[in-house]
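This report refers to the structure that appears directly beneath it.
A protein chain is absent from this complex, but the other protein chains hold their places.
In this document, chain identifiers A, B and C correspond to the written order of the chains, with residue numbering beginning at 1 in each.
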Amino acid sequence: MNSIEIVDRASLTQGLYRELKLDPRQTAIVAIDMHRGHLDMEVATMPAQPEDARRVIANARAALDFAREAGVPVIHVILVYRRIPGLGSEGMVSPFWRALHAAMGEKDRLTPGRNSTVCEHNIEGTPGTEIIPELRRDTDYVIDNKKRLDCFYGTDLRALLDTLGVKNVVLMGINTNTCVLNTAFTAFNFDYRVVVLSDCVASMYGDDLHVLGLQNVARCLGWVITNGQFYEKIRDGAAAVT
Amino acid sequence: MNSIEIVDRASLTQGLYRELKLDPRQTAIVAIDMHRGHLDMEVATMPAQPEDARRVIANARAALDFAREAGVPVIHVILVYRRIPGLGSEGMVSPFWRALHAAMGEKDRLTPGRNSTVCEHNIEGTPGTEIIPELRRDTDYVIDNKKRLDCFYGTDLRALLDTLGVKNVVLMGINTNTCVLNTAFTAFNFDYRVVVLSDCVASMYGDDLHVLGLQNVARCLGWVITNGQFYEKIRDGAAAVT
Amino acid sequence: MNSIEIVDRASLTQGLYRELKLDPRQTAIVAIDMHRGHLDMEVATMPAQPEDARRVIANARAALDFAREAGVPVIHVILVYRRIPGLGSEGMVSPFWRALHAAMGEKDRLTPGRNSTVCEHNIEGTPGTEIIPELRRDTDYVIDNKKRLDCFYGTDLRALLDTLGVKNVVLMGINTNTCVLNTAFTAFNFDYRVVVLSDCVASMYGDDLHVLGLQNVARCLGWVITNGQFYEKIRDGAAAVT
Partner (left out) sequence: MNSIEIVDRASLTQGLYRELKLDPRQTAIVAIDMHRGHLDMEVATMPAQPEDARRVIANARAALDFAREAGVPVIHVILVYRRIPGLGSEGMVSPFWRALHAAMGEKDRLTPGRNSTVCEHNIEGTPGTEIIPELRRDTDYVIDNKKRLDCFYGTDLRALLDTLGVKNVVLMGINTNTCVLNTAFTAFNFDYRVVVLSDCVASMYGDDLHVLGLQNVARCLGWVITNGQFYEKIRDGAAAVT
């Protein structure tokens, strides 16, 4: 198969958009793996496409600044791996990632057309684990013990969201079709309202999976909106409160 | 956007296929939502496409018969909802599904071009909750308290897999891009080897999202194989034991 | 050591009691393992002491009838084990229970002075898995896939509580120091208000551990109250609403 027709669900998503309400007091942004290991081409071990990195950083900066201003908390969740004696990165117990390294040729990386490595990715203490500085403020919350694709797995994200009184989880980050989508699934399963900011996500796995990741959220489990739509919904939500 | 080019990763997936080994003693099939609520057009409240239903039932029957013969356990996981006074289906606390029902016009269903309803889907005691009889044997295991998209969430699936000594989780069922994909994510996160049987899955949400689900698994977290490839891998795995 | 002095914390628990408010609309009873496998001496494989069984059944019946009348939902959670080929009860993968069976002499049971068996306990389809009939009504909720000590582990209890809007979890059942205490810990960790009904719990492991369970809850994580105190708090909570 070479190309695939996207089913037109505009009527469905427009109807859902009208139903979306975002009270800023019940909303948080979860920024996923916005670290140099994906986004800074100097040090990235699992790099996004450079133009995606630029786009996502610029748009995320705008959305995060808006959110903080509106009183919406920002939670960064990033993957960091310990180095374990006799194993290497603790990620290397994953059967898929082990198979990938065993099979790996020059062109057989997770990142089509670009070099990458799981086993050296985001080891604790390395530069890749640093959150992109312009996306981070001192008042943000940071969860830095994500170990697989789901931001909820093995972390205190759910406890933090509930402590903050959050009902609406707004996702941004890398990659649209893995960590963002997996976190969207779990947030859906936990009965949060799930929003993905399309301007602030990208996939290192290919544009097709980026597009299909967004389609999957918008048609099966949540809302995919632009920065501009996000601002509008938060302003409407704030106005409804007063 | 109307159509999207699928990135060619044949070299990657072929290399990974060579690395795949399936010892039948460490393998189980998880059959997801193979119930009449999706697959029997007479009673389905969230119907797959009829031709998909026929294809999936026929292929799943063959794969399950082969598996049982090879000593591979079969675990059915199905969604069943209680009816709660004052709420209706317990699924109706989901903000997305509530919005969907609020927005719903004639054509704005989760199932493009076909009627469907979340709020009457698979209520306990209704015919939709029955597993397709030809896919079920008395020796199969059944988990019938799935409540959202992930077969692991709120169930004892992980405990059962570990009790059975399973390392390789082979998925089939409905829908490729939701319950199958979400379960694949979680199985990946838990360090199981994840296999999806492409002949035995389908999506009621559209063929594009079916393709997404398979591409996403094959390129990011596991293996997508045909029934024939599954049989070959299990036979090779059995031969390697003796 | 033969006997131990219980630290007097009456001032602490009295102060806490004054703070306890139970709105019936945010309260549920979780009745733990109130099945014949513990409470009916005819068939019990892990029997409570007979006089405890009589006391707990009588008091639980009264508390449950009161709760249903007050609109407080009742959720039964019970342990049921599959029989797995080559293993026996699926409980027998537990290293502690395996060691117990290996070490077991006539007097070395979990139940001091009474016979009992883990490996034949509450196998699906056996009479032990039946909830004591006088404690069950058709409107009660039943979760029958508990596998270890914690009612939340591998079940949809948390999802059900949240669907029902529950903030206050009122526990009763068997055993005070294991399933009740473990469930109290998890409910505390999930930020529910935890109440244990002292008239409706008992331990097959010995009266000392029954007392421990209650002391541990009352001094570290929740409230231990009598049936009479429960009725008073629910009546006060109902009155505060109107």
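As a convention for this text, a contact is a pair of C-beta atoms (placed from the backbone, for glycine too) under 8 Å apart; a residue touches a chain by one contact, two chains touch by 3 or more.
Please read these numbers as outputs of a predicted model, since none were measured by experiment.
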From A:Glu69, A:Glu134 or A:Asp156, residue that would touch the chain that is not displayed: A:Asp156
Among C:Pro24, C:Gly37, C:Gly222 or C:Gly237, the residue in touch with the chain that has been omitted: C:Gly222
On chain A, residues whose C-beta touches the chain left out of the figure: 82, 84, 87, 90, 93, 141, 143, 145, 147-148, 153-156, 158-160, 162-164
For chain C, residues in touch with the removed chain: 1-9, 11-12, 15-16, 18-20, 93-96, 99-100, 102-105, 107-110, 112, 148-150, 153, 167, 177-178, 181-182, 185-186, 188-189, 191-194, 205-209, 211-212, 215-216, 219-222
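Definition applied: only the chains that are shown with their structure count from here on.
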Equivalent-chain rotation between chain C and chain A, CA atoms, steps of 5 degrees: 180
Rounded Å distance, chain B centre to chain C centre (Cα mean): 35
Geometric centre distance via CA averages, chain B-chain A, whole Å: 25
Of all residues in chain C, the ones touching two or more other chains: 162
